[in-house]
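Only one protein chain is missing; all other protein chains are in place.
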Amino acid sequence: MQPSFSLALTGSGGAGVMTAGQLLLDAAALAGRYGLMARSFGPQIRGGEAAALLRLANRPVESPDDAYDLLVALDWGNIERFADELPLAHGAMVVADPGQGEIPAVIAAQTRRIIQVPMTALARDIPGGRPNMVALGLTASLAGLPDAAMETRVRQVLARHGTDSVTAAMACLAAGRAAAADCARDGLPAFGDASPPGVAAHLDRWVLNGNEATGFGALAAGVRFCAAYPITPATEILEWLAGRLPRVGGRLVQAEDELASIGMCIGAAYGGVPALTATAGPGLSLMIESLGLAVAAEIPLVVANVMRGGPSTGIPTKSEQTDLNIAVYGLHGEAPHVVVAPIGIADCAPTSAWAVTLAEALQTPVILLSDQALGQTRTIADPPAAALPAAARRWHSPGAADAPGVYQRYARTADGVSPMSCPGMPGGQYTADGLTHTDAGIPSTRAEDHVGQLDKRRRKLEHHDYGGRWGEVSGTGELAVITWGSASPPVREACERAAAAGLQVRLIALRLLSPLPVVQLEAALAGVQACVVVEHNHSGQLYRHLRAWVELPRPTLAWHRPGPLPLRPGEILDALHHLQRQLEVAA
Amino acid sequence: MSPEAHAGASVALFLAHAVTLEEEAAERYDELADTMAVHHNEVAALFRRMAGYSRLHRDEALGRAAAEGDALPALRPWEFAWPSPESPESAALEYTHYLMDAHQALTLALAAERQAQAFYQQVADTTADSRVRALAGEFAEEEAEHARLLEDWLARHPPTPAQPKDDLDPPVAVD
Partner (left out) sequence: MNTAVVIRPKDYKSATKPVWCPGCGDFGVLNALTKTLAGLALAPAQVAVVSGIGCSSRLPAYTSVYGFHGVHGRALPVATGLAVARPDLTVIATGGDGDGFSIGGNHFLHACRRNVNLTYLVMDNAVYGMTKGQASPTSAADWAGSKLTPDGTGIAAFRPLEIALSAGAGFIARGFSGDPNALAGLLAEAIEYPGFAFLQVLSPCITYRPEQMEYKALVAAGFEPLADRNAAFRRLLTDDGFTTGLLYRAPVAAGGSALATAATPDDTASLAGIAREFTAARLHAANEHES
């Protein structure tokens, strides 16, 4: 395993740890490192305690590590709330400000390696100095980031605040570095420069969070309409699109509620314009009735559902893979639709684009299950290797001689997809209807129409070629782990660690959750003797879903736990070892 | 057209009114026939016949217009100078019922024909144009003739004595 370095910056009430963390990640990108930054907040709207949680490495990382190598605390406000989110590694270094009082017991119990740096006092000695900039200089130095990268980034951000600000910040960074020089570095994982200075290739890398990636994927695939109702942690998708849609000829409307936002998307998509909205569990619940309408009326659209702890308001700022059940099974009636999930932060872009293409190709709603961990974690990633897929709808081509009423909007074609018209297309007039209807869209209560239309809507999903994007399969061996969505990065890392320890595990990370790719899954499971299904929720929703559809190996274990704490590779590695023991016992 | 405008201001304007009056009467009878057919009510056939008569009259008015040589003015629906909310020969939609009998249907039609007659007569009585006066008088006389025929017809279809007051099949829940 290549080394990585995990660090946490904590502070309360305007201490600026989020800014410092973001600048650190940016500097890492400039220096050719990979990395990620998650954020943890208290419940306050502003000024509450906050933690910037970073991991830096010389290879792409999308999972948090098991523990933190370094904790830099500007103060100790409410540290108890954070403590279980901040497991410290054996021998971890804690940098504290002596002016902020005693080291809390919860921290002192974890490590004896505590270094007092008077960050506030150091900043006070510098005109215009700020403690978070001192902490930044110190942290960057301990993390082994080149001074030039750190200074370049800080200079750029502060340039518009004037020379004095820049001068003060540079002095703070230097003071922090000087303090770091006094710290013994032994025990801190060292990793050298990612690439020699002057290599520009790493400047092409992308620095983004999953919510931005989701917005970009949608835009690239052709989404040109968004209706928005704000909800944590999905709002950034909507805000990102609000700034970009007008630049590509699209529009965004802020709706009065989620009942309206889904309705507006249906209206735009009915009008031929690919549409997306983003929400979280409570909003998805409100959209469900209209999603059924979109199934029945065969309207393509995407709902990006960024999951958070539930039910009800739950924990809006924390991640949990808890909406699989409602996404797959929540619609009333028999309502075949598509559910997909990105399996990484950077993967949000291609999977979001894929969701749009599926919706448009199949004329049905697609629910994209992202979550807070993917959406609000910022990462440094390689840019997409291939162009993102672009959406195409099967359009009706009206004949010149078509009489009114001839067009069969819901024609029962062999593959179930009926050529669609939209307003503005002469000869394509029809009434889209949520009532059971004939092939022409006329309301009907006849059994033949009901069954025929149910059949054809199911057929279009069953006959579609989902290609290779249905999931990621890697590794070999008799053990397999099946996972989905945001659980995939920590599971992937657990599998890598297992392999390094001589335990070969096959990884199956699912993007396509409904309809389940049963044939592909069973092929991927060929030869597997034991399996574990890993997910981040309380009841094992994917496990139960798989049990309903797929012939799973025996034994197949369910390993899952709810949020708010993120999944970490080490606990999953333990699960893999447990699985191995099960297999040995069975043998 | 202002509310004060007169349907008999010119021959072309008068014929535009007459054509539309008969066309809308025919469409209304067809609409009533359709709604009755949905409910398997035999009066559908009666309304269908009335629609046919109205089309004959419309064609007659169109023939007069062709003889005049001038194109009729293209009035928008709200620009006609009708003395009533709808054109006068449009049978009143609101007085229909899915169980209505022939007597009720003929009564409805008679009212429409009489209203048309009154319209034409009123134009004839108040127009300043002598050619319009002659045409409108002629049309009024035709409508009077239809009204007399309907009265005879009505006499052969007395009210159904046993029509129950209550609907044996009350309305149902739909959506």
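As written, the chains take the letters A and B, and residue 1 is the first residue of each chain.
The definition used in the following text is that a residue touches a chain if its C-beta (ideal position, glycine included) is under 8 Å from a C-beta of that chain, and two chains touch if they have at least 3 such contacts.
Everything numeric here is computed off the predicted structure, so don't read it as measured data.
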Touch criterion as defined above, residue of A:P127, A:G424, A:G468 or A:G502 at the omitted chain: A:G424
Selected from A:A179, A:V253, A:V366 or A:V417 as touching the chain missing from the view: A:V253
Residue among A:A8, A:A297, A:A391 or A:A487 touching the omitted chain: A:A297
Options A:V134, A:A275, A:V417 or A:L461, residue touching the unrepresented chain: A:A275
Chain B, residues in touch with the chain not shown (by the definition above): 27, 31-32, 34-39, 74, 76-78, 80, 82, 85-87, 93-98, 100, 171-175
Residues from chain A at the interface with the omitted partner, ascending: 26, 29-30, 152-153, 156-157, 160, 200, 202-208, 212, 216, 219-220, 224-225, 227, 244, 246-251, 253, 255-257, 259-273, 275, 289-290, 292-293, 297, 380, 383, 404-405, 422-435, 441-443
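To be clear about the criterion, only the chains that are shown with their structure count from here on.
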Distance between chain centroids, defined by C-alpha means - chain A, chain B (Å): 68
